[in-house]
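The structure follows.
Missing here is one protein chain; the remaining ones are kept as they sit in the complex.
Each chain carries a letter (A and B) given by its place in the written order, and its residues are counted from 1.
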Amino acid sequence: MKDETARLMTLVREKRPLVHQITNNVTVNDCANITLCAGGSPVMTDSPEDVEEMTGLASALVLNIGTLTNAIIEAMIIAGRTANKKGIPVILDPVGAGATRYRTDMVWKLLKEIKISVIKGNAGEIGALAGAGGKVRGVDSEGMTGDPKEACISLSKRTGATVVMTGAVDIITDGNRTAVVNNGHEMMTTVSGTGCMTASVIGCYASCTDDMLLASAAALAVFNIAGSKAAKRSKGPGSFIMNLKDELAHLTPNETIPLANIRLL
Amino acid sequence: MKDETARLMTLVREKRPLVHQITNNVTVNDCANITLCAGGSPVMTDSPEDVEEMTGLASALVLNIGTLTNAIIEAMIIAGRTANKKGIPVILDPVGAGATRYRTDMVWKLLKEIKISVIKGNAGEIGALAGAGGKVRGVDSEGMTGDPKEACISLSKRTGATVVMTGAVDIITDGNRTAVVNNGHEMMTTVSGTGCMTASVIGCYASCTDDMLLASAAALAVFNIAGSKAAKRSKGPGSFIMNLKDELAHLTPNETIPLANIRLL
Partner (left out) sequence: MKDETARLMTLVREKRPLVHQITNNVTVNDCANITLCAGGSPVMTDSPEDVEEMTGLASALVLNIGTLTNAIIEAMIIAGRTANKKGIPVILDPVGAGATRYRTDMVWKLLKEIKISVIKGNAGEIGALAGAGGKVRGVDSEGMTGDPKEACISLSKRTGATVVMTGAVDIITDGNRTAVVNNGHEMMTTVSGTGCMTASVIGCYASCTDDMLLASAAALAVFNIAGSKAAKRSKGPGSFIMNLKDELAHLTPNETIPLANIRLL
């Protein structure tokens, strides 16, 4: 999938897809800027009055429950239904699912009301949603007791979504095909929001193909290659997030091909 | 206007004006920090319960509709009326006007309820408000079909506000006088929120003169000179936003005089 990743990367930059993101107020600025660096165009509105028309203009919708309120859930459902009618992909980042009942309940509510294309979470979140003993502390994963790959496949089959579980090695499955991506650097865990930013990049890539497994794997590879390159020239979390943006903006498809560590299982 | 720009720049830094900003949650941190770098003091409250008294303490009010809700509109109207009573300038950034009806409607509502001193938008937003075929995609301009200068003058005459249209060359008009500013660097389009930050800087400058054309032109020149200097030492969007802050904080009035490319038409 290395060549397909490079082709999709080129396509994203040519198309410059508008990615509507309803997200948390902690990492929203980094998500907007990473979207630009990935080649997309971000718009972040979350007012129930504004989202229907904005999603109508967009090529993908990203929903992130990092700082959720009931008003935002309402906006997400309006936006999600618009996306479904229009046939654009919807990416769900279930931040902190499994940590509190409110978050877990709201994820299931969204999954009931909206057809979700990609669910992207950490091991704790995916484990909690898959019933595989996921443990979440705040918004950080403490792993799961079950088998990670089986949990992803099970959640994918239950929801019809492609499931992405991020970690040292990322697992992606659409229920039939399963891939692993082994790029990235542990420095990515030292800043807040790299998970959220991953969902933004998946949004960009998902808008340019019908293959959600490819979109997710390619986005993970590209974002994580940029992360590895950034880590090499960073002195700590502050310089890392800056360098991550610079590297992502400048990464070329040709450079990506030999570096993308994607494997279909 | 080069000398007047340098004098105004000195005045802003001496006065350190408190600039109350009701803005979006995407770029709010950069707007606060850019205000500090420009020599002002930012305060960002948007609670209907808090804004009247806070605007009462301020020297300028900046309204930005980037992530609007009905509660924020309510706060903007309370704050705007307070600013009008007190006689301090009100800067309006109509982010995404023309993209959705909600945004366009809310801009006209604000223009009806509040006397706005300066409207600052991109070509798409100004074109949409002026009825000159402005096109907006998310929050990005896709230009207008009409004549940019005429659109600015028409919107200025209709609203009584000084109109600023940002772009490769910025146009500023108070309906009688029209100026163009030709500073800046295309790297400014690679980060989210440089438009929002421009409005923050205009807020600082507008609080130190009654001449809104001068305030706007000077703010645009200063901010964009800092942008050009930053671009020269940046490796990408991440380092650019950092360097922009450093350069703006250190730019001197003397340095600005030969660099400010402001021309009265």
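In the analysis below, a residue touches a chain if its C-beta (ideal position, glycine included) is under 8 Å from a C-beta of that chain, and two chains touch if they have at least 3 such contacts.
Remember, it's a predicted structure, so these values are computed and weren't measured experimentally.
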Option touching the unshown chain, where B:11, B:43, B:169 or B:257 are the choices: B:43
Listed residues A:10, A:209, A:239 or A:261, member touching the removed chain: A:239
Residue touching the undisplayed chain, where the options are A:22, A:99, A:171 or A:248: A:99
Residues belonging to chain B that touch the chain removed from view: 18, 20, 25, 28-29, 32-33, 36-37, 41-47, 49-50, 53-54, 57-58, 71, 241-247, 249-250
On chain A, residues whose C-beta touches the chain left out of the figure: 24-27, 29-30, 66-70, 96, 99-103, 137-140, 190-193, 234-239, 241-242
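Quick note on the criterion: only the chains that are shown with their structure count from here on.
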Centre-to-centre distance between chain B and chain A (centres being mean Cα positions), rounded to whole Å: 33
